[in-house]
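Missing here is one protein chain; the remaining ones are kept as they sit in the complex.
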Amino acid sequence: MNSFGKIFKVQIFGESHGNCVGVVIDGVTAGLPLNEEDFLSDLVRRQGGIQKGTTPRKEIDVPIFKSGIFKDKATGTPLTILFENNNIQSEVYDKQRSIPRPGHVDFTANKKFGGYEDYRGGGHFSARLTTGLVAAGVVAKKMMPEININAVVVEIAGERDLEKGIQKAINEKDTVGGIIECKVLGLPIGLGEPYFDSLESLLAHILFSIPAIKGVEFGSGFNAAKMFGSEHNDAIENKEGKTSSNFAGGIVGGLSNGNELVFRIAVKPASSTPKEQESLNWETNTMEKFSIQGRHDLCVALRAPVIVEAVTAIVLADCMLLEQKIQRVL
Amino acid sequence: MNSFGKIFKVQIFGESHGNCVGVVIDGVTAGLPLNEEDFLSDLVRRQGGIQKGTTPRKEIDVPIFKSGIFKDKATGTPLTILFENNNIQSEVYDKQRSIPRPGHVDFTANKKFGGYEDYRGGGHFSARLTTGLVAAGVVAKKMMPEININAVVVEIAGERDLEKGIQKAINEKDTVGGIIECKVLGLPIGLGEPYFDSLESLLAHILFSIPAIKGVEFGSGFNAAKMFGSEHNDAIENKEGKTSSNFAGGIVGGLSNGNELVFRIAVKPASSTPKEQESLNWETNTMEKFSIQGRHDLCVALRAPVIVEAVTAIVLADCMLLEQKIQRVL
Amino acid sequence: MNSFGKIFKVQIFGESHGNCVGVVIDGVTAGLPLNEEDFLSDLVRRQGGIQKGTTPRKEIDVPIFKSGIFKDKATGTPLTILFENNNIQSEVYDKQRSIPRPGHVDFTANKKFGGYEDYRGGGHFSARLTTGLVAAGVVAKKMMPEININAVVVEIAGERDLEKGIQKAINEKDTVGGIIECKVLGLPIGLGEPYFDSLESLLAHILFSIPAIKGVEFGSGFNAAKMFGSEHNDAIENKEGKTSSNFAGGIVGGLSNGNELVFRIAVKPASSTPKEQESLNWETNTMEKFSIQGRHDLCVALRAPVIVEAVTAIVLADCMLLEQKIQRVL
Partner (left out) sequence: MNSFGKIFKVQIFGESHGNCVGVVIDGVTAGLPLNEEDFLSDLVRRQGGIQKGTTPRKEIDVPIFKSGIFKDKATGTPLTILFENNNIQSEVYDKQRSIPRPGHVDFTANKKFGGYEDYRGGGHFSARLTTGLVAAGVVAKKMMPEININAVVVEIAGERDLEKGIQKAINEKDTVGGIIECKVLGLPIGLGEPYFDSLESLLAHILFSIPAIKGVEFGSGFNAAKMFGSEHNDAIENKEGKTSSNFAGGIVGGLSNGNELVFRIAVKPASSTPKEQESLNWETNTMEKFSIQGRHDLCVALRAPVIVEAVTAIVLADCMLLEQKIQRVL
């Protein structure tokens, strides 16, 4: 079940506190040059650490290529990349085991997997798994040099001034949410399929795979519900499909329309807040107060843009292959 | 590409002004009693016509069973249902052909399918195709009698008072958008899979297949971006996973958590507004003013709840089968 | 589950004695000219009736286009074709119901679908369903005019002289099996994917969907097991990959190698033999003698070549699209 895509296909695996996390990427353009360097800047963005409000980490992730690369180029067969897990402190999770953390997968994973799940740090559900997504995104982006994908945080804790938003978290000793906006330039017209594989469907599918996402909207989004049709319609102005406005967000009828693709996602405040919380202790069957220990982000939204870009690139690479806009061999 | 699901699988087909629209449904529980009556109330809800603000229609859709039913029960093999298209007036679309309607698929479909698309009334992209979805939803709902799915319009044209919202449209002789909220009771814990097949991913995927949807949010949704973690966390209160609040909207870590599933979708105002608009005439290459003719909805959101329920049921039936919570034979 | 393919995708439905059988075909090249005439010769081949040894039928199948065709051309969206079932006599199956016919699906379908299956004439499992496959094959063949697919019966009842083979069946008042050979010219090099989607895998998958198939072999086939490596290796003779011999049957490493694709399939004798047989009566729990009534083929292999061609074309069209050797729009 943990795979996505038709031709450009991604399978992720691993656990937060296991040996490693990783990804198998199928459908990579044969001949695509790929080396460690290509991955580092996006991996660093994911790790944060330079930004206020993100977890300080001691080491950066380095991709370990296990298959699919030969003489520094993609072979076109499955490309496997591992990321080792280092600097792990798991003891706290054993202690915390009987108190499922609110907002975390502890309770639901326990029920679904009958208690056999790796519960340390969220196990397979951890955002640590997005490392593989970012790596796949790097490959996908390189396959489509003419397409520019750019995601940025546009709001934190309800503030457009991001510094102010983070300061709220620091002041309150609490975590805060945020909004990310992603814009894509250079798309051909016609990506996506009618109905079930509409471009919005594919993007929303993979965006909601990212932990902590609570909403996805395209173009006018929720604001569309307050508009009149005559306002919302984007008049077509030339034969390339350029529109006067872009309330559609670059997708009409489920298909890219040649204008800028625009969407926003809502990121909830991290559940691992420094504040004291209450939850059931399922062994004693009493409510218990506890605090989350360890390094945690005040605002996970800050680290999400590169993940949003990555999953967007994964979807677009698959659509581009399906629509024969990129070739399977360089 | 026009199919969805792993075990409970739906394939839709047809065109707005062609012979019919329809659906093939695979994975139906063998032995499930099914007759025409079962479908009528949801089909009528989809057609509207009694409500202010929806298109008046002369006839109601009647399901024509073509396969998969024997002695009024599902056989468990593909169930095919057709809906005839009657009362069609296509001439206007030939006249309008050279002026792609803003907000409609005319332009993008033309580019994607090289001019071979059936352009009459949106062709295969028409909301007429949702008839098949509603039919599949009826089957899915019947397969899960213990689950209650309920979607309602909660806002029109920015107004919580729905009458007021529709009156805005009538006054302005324009179309208006709205917001739909869907709530589901009776879900077991653990539906959905980690990452790519998270319950939010599956639901958002198929929700964005519905025409005119611009946004999807679960639980706290976009509001989460303004909250603190300590506020947002839903404390777990008992061993069944009941939480004190429900900002999660019933899904944690991509898995149902046993609480009410809650999500909202934003519906844009219909692009076919009675107001005069402007668009490119791609034959003369000049901008031209025009008005949309014919019967159209002032607020398509009014007819969407039953479609939202249907696609929700489609996803849930598939998850329930995958999780072995419903059997393949009655 | 009843669908096949990644881009060129086929879903069949219907029952032998229901209202109709049919097919939904997705991924058809937009703009492909298609009319009733295109289908007739292959449909007639499937029905037999002119050949000694096949069931005499009163009417020929006529395709009824329900979606995906506009102005006599494929739109590129799902193409639905129905075939009505006429001239049906179902009473015999009710009488026969308590005695599952040996070699037929009566017993296994009953167990799998809990008794809810349409048991008349094999229901959904009937070879009648191959009508939809043949129709999809016609479309696939038209999408690849440069590829020539040709299947013929090469052996009946162990006889290379086919007349002799059929005469055996007539003399014995029994049914007989046969072998079909399929050859394909004009394939590009490189169709198929390593391992799970090897060209042999895809072809064998769909070939074994055809009722009554007991074996599939490529090139040297079972004879390979008796050969030496030095004999079996096909020496490559020029840069286009032409080989001196063709024991590989046109596929090496799961990929087409540019030589003729050659495979053979074994067709069992039809289970509906005119001879008296014995089987359990599951109501009385005693063994009972009975004879199959009605029109039946003495050698179903005679009608299978066009079905073999059709499913081969379905696989190849999908591979050609995946490999970008044919375009999605004409």
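As written, the chains take the letters A, B and C, and residue 1 is the first residue of each chain.
As a working rule, a contact is a pair of C-beta atoms (placed from the backbone, for glycine too) under 8 Å apart; a residue touches a chain by one contact, two chains touch by 3 or more.
None of these values were measured; they are calculated from a predicted model.
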| item | value |
| --- | --- |
| Residue of A:3, A:223 or A:281 in touch with the missing chain, whole complex considered | A:3 |
| Touching residue (missing chain; options C:95, C:111, C:164 or C:295) | C:111 |
| Residue, one of C:79, C:270, C:308 or C:329, that touches the chain absent here | C:270 |
| Candidates C:167, C:201, C:293 or C:327 - the one touching the absent chain | C:201 |
| Absent chain, residues of chain A that touch it | 1-3, 7, 9, 11-15, 18-22, 24, 26-27, 30-31, 65-68, 70, 73-80, 82, 112-118, 123-124, 329-330 |
| Residue ranges of chain B at the interface with the undisplayed chain | 6-7, 77, 194, 322-324, 327-328 |
| Residues of chain C in contact with the chain not shown | 1-4, 10, 12, 100, 102-105, 107-109, 111-112, 122, 124-125, 129, 155, 157-158, 169, 172, 174-179, 189-190, 193-198, 200-202, 204-209, 211, 213-239, 241, 243, 247-249, 252-258, 266-273, 275, 277-280, 282, 285, 287, 301 |
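Criterion: only the chains that are shown with their structure count from here on.
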| item | value |
| --- | --- |
| Category of the chain touch graph - line, ring, star, complete, other | complete |
| Mean-CA-position distance for chain C and chain B (Å) | 37 |
| Approximate Å spacing (C-alpha centroids) for the pair chain A, chain C | 44 |
| Chain centre separation (chain A, chain B; CA means) in Å | 26 |
| Shared-contact residues (touching 2 or more other chains) in chain C | 7, 77 |
